[in-house]
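Only one protein chain is missing from this complex, and each of the others stays in its spot.
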Amino acid sequence: MRKVLRITVLLALSLVLVVAFTGCAKKEAKKLTVWIPGRDSYIGPDEQKKAQEEWYISKAFKRFEKANPGVTVELVVEPDAAAAHQTFKAAAVAGTAPDVANLWSGQYTFGIKDAVRPIDDIVPKNDLANLVGWETMRDDFKADGKLYGYAGYTVTLCFFFYNKTLVKKAGLDFEANPPRTTQDFDAALEKIKKTGVVPIVTDESFPWLNLYVAVYWWYQMSGPDRILSDCLGKTKFADDAGLLAMLDYYHALWQKGYVNRDAATSSDYWAKFLQGKAALTPQVTLVMSDAIAALGADNVGILAPPEIDAKAPFATDRAVGGTGGALVVSKNSKNPDLAVKLISFLSSKAETMELLKTQAFVPIRKDISAADMGYKPGSVQDKMYSFKDKYIYFVDNILTPGVVDEYYKLCPLVLVGKMTPKKFAESLDAKAAEMKK
Amino acid sequence: MSPMIARARNTRRRTRQRQAILSILPVVLVLLAIRAYPIVFAAAKSVTNWNGLYTSDYVGFANYARLLKGEVFWTLVRNNFVLLLNVPIQVFLGLVVAVLLHERVWGWRFFRSLYYVPQIISAVIIGYLFRTLFSMDGPINIVLARIGLMPEALEWLGNTATALGVIVFCLVWSSVGWQAIVFMGGLSAIPESVFEAARIDGAGFWRRTFQVAVPMIVRVVEYAVMLSVVWTFTGLFPFIFSLTRGGPGYETTTLDYMIYLRSFVSGVNLGEACAIAMLLLLIILALTVVEMKATNSMDDWSE
Partner (left out) sequence: MSRMDGRSGAGKLAIFIVQTLIALTFLYPLFFMMQNSLKTRPAYYTNPFNLPVAPLQFANFSAMVSQFKILLLFRNTLIVCLGTLALLILLGILSSYAFAKLRFRWSQPVYLAIVITLFIPAQVTMIPMYVQFARIGLVNSFGGVVLAYLAQFIPEVVMLMTANFRSIPNEIIEASEIDGANYWDVVRHVILPTGRAAIFLTVIFYFIVMWNDLFIPMVLLQKMDMRTVMVALASLIARYTGDPPYQFAGLLLSAIPAIAVYVVFQQYIIKGLTAGAIK
């Protein structure tokens, strides 16, 4: 009996010791912790195949440490960028949020703004002049809103990737004669369909076609302010003519057979495109290199969405895109000035050019040209680069939380006709009303 | 009864009580410290509009009212209950496999090693493979067309009934190995003589399995059923995510997937996520009580 008691006490003691010992936190002066996703970020596509010390970002941090003696920078790789917003929140509540975190801009940043330190007072003025994307980091997108951080390191752009051979087979040339109206687009798709190939292939369970192409039509008719006010319940989605027109055309594309039948649940749309079985697919420029590797650099082209209305009030001749990423400083940070200094360092021209050696992307600096990047004139990268300032910001970063979830979930149903545009708009209105309280 | 024996019996009982309490004390302490706090926390937050950070205003039962009045919640409940189908199928097949392996069918050593493999593979990979298997141009449709059973390809994941069916199939496929190993453990406690006697009596395989083996391992079967039911309500997230993303629409979204959506994706009304979790807890609790009454587990405690 006493033996049992003794052992229980020993167990309890050892548990306490384990807790106490492992809980020792060492405090260092001037240490910055930085969270970065493992891919589609400062860490390049093939860098995880190299030792961590070899990564661009590790070397960049070393350069920063050298230029700022007494400072150490610790890199933490985010396993999942979406989940990172929540772990950031948990850490903020516990007081252990990192100094700098690479997350997503727009509404995603606004959702964590209570944990983020605004940087209006410490951001260098010449960064404000030389970099783009600031409006996506200002509170509620207002020009005078608090600035919550830098926009992420690249401008992502979205296009229809298309297979030049298949398009040529249909007697079309999207470089010389791209379809600029929806009627021309329909005609082109009809020609492609007649050659026996799937015109557009997509997987709407992550709504590629909608979020990366179709929203352009909504945006160009209704404008970002209307979209935002719909979300806030001040106006109704059901009365938003731009939205309804976009959804009608979106569904019509599928209805007429221009989009793969199983678009709502497809698991192999990308493989089909890379195998040359489909002519077009909505994509982000980040995967350009894979498309080129599979189809050949001369065979891959990009096509901006046609205009739903030539006299669209809010945008013409644009693609969907923008600075989807964000670099924020947490309120926990003991060295916010140093944190901003680090972000500014990473955004400098020298560091950006260094980063461009490990991955190709459209930088957020205004003072880097296509020639600087080594893009051949007439190449698909060059064309992509020409849209650097010609984009409308990702609508899913504009849609408010709650509404954006509903949007993601339900738009594939509209594509394949399982839900009418009107019902879709009404669901969004219901959600907006719910979120208003 | 002599007073001496009565005293001895009392001492033994008190000793046993003390031993028992000390035996369970560490477990109770750990759970109180680490599980009870989050549960109480979740319950408390479920009546607020907590956003994961510093906003947390009391809203009464607004979250609950909104959930229970909306259509989506009931779709989720329906989905979870339909997916419960996977439990009897899993258990049945697990029992069959366990008895087969226990009786050492030809190649049993080899098969025994293989049945558990699906449990070792990430659920995300399994979900992706099933999604591909049942895709419009996937192998299942191809085979069905070739043997003439289905001339026109079916979009399995595009219709509610077939999508849920595919998910059930996937869950059963992944879990048969676990059921089998649990039942094999249970069967190992049954003396071989019992099976011998049954065989001598001419009992066939099905009778040996269901009328001889099962009654002897009832508590183990009950454990397997209870755990599988709880898992169907709390552990399906990675499968749903990779198989269907909960789609089309909300047609294959389950309660725990919804909690993920509400807490991880937009993460603004975590109070609502907590409310869903509380409702989930109530449902599972109700099912467990029903199950315990049905199998008379309560008897165990009144020996």
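Should a chain be cited, it is by its letter among A and B, assigned in written order, with residues numbered from 1 in that chain.
Just so we're on the same page, a contact is a pair of C-beta atoms (placed from the backbone, for glycine too) under 8 Å apart; a residue touches a chain by one contact, two chains touch by 3 or more.
Given the structure is predicted, the values throughout are model-derived calculations rather than measurements.
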item	value
Listed residues B:Ile21, B:Leu68 or B:Ala197, member touching the removed chain	B:Ile21
Among A:Leu147, A:Val201, A:Leu274 or A:Ile364, residue touching the chain not depicted	A:Leu274
Option from A:Asp290, A:Asp309, A:Glu354 or A:Asp382 whose C-beta touches the chain left out	A:Asp290
Residues in chain B touching the chain absent from view	13, 16-17, 19-21, 23-24, 26-28, 30-31, 33-39, 41-42, 52, 100, 102-107, 110-122, 125-126, 129, 132, 173, 177-178, 181-182, 184-186, 188-189, 191-192, 195, 199, 217, 219-220, 222-223, 226-227, 230, 233-235, 237, 256, 259-260, 263-264, 270, 273-274, 277, 280-281, 284-285, 288, 298, 300-301, 303
For chain A, residues in touch with the removed chain	1, 3-4, 18-19, 21-25, 37-41, 45-46, 48-52, 74-83, 86-87, 89-91, 93-96, 270-271, 274-275, 284, 286-287, 289-290, 293-294
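Operating definition for what follows: only the chains that are shown with their structure count from here on.
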item	value
Intercentroid distance (Cα basis), chain B paired with chain A, Å	36
Chain A-touching residues of chain B, taken from the complex the two chains share	15, 18-19, 22, 25-26, 29, 49, 51-55, 59, 62, 66, 128, 131-132, 135-138, 155-158, 244-250, 253, 261-269
Contact footprint of chain B on chain A as seen in their complex	1, 4-5, 8, 11-12, 15, 82-83, 85-86, 89-90, 92-93, 111-112, 114-115, 205-206, 260-262, 264-268, 401-402, 404-405, 409-410, 412-413, 416, 418-419, 434-435, 437
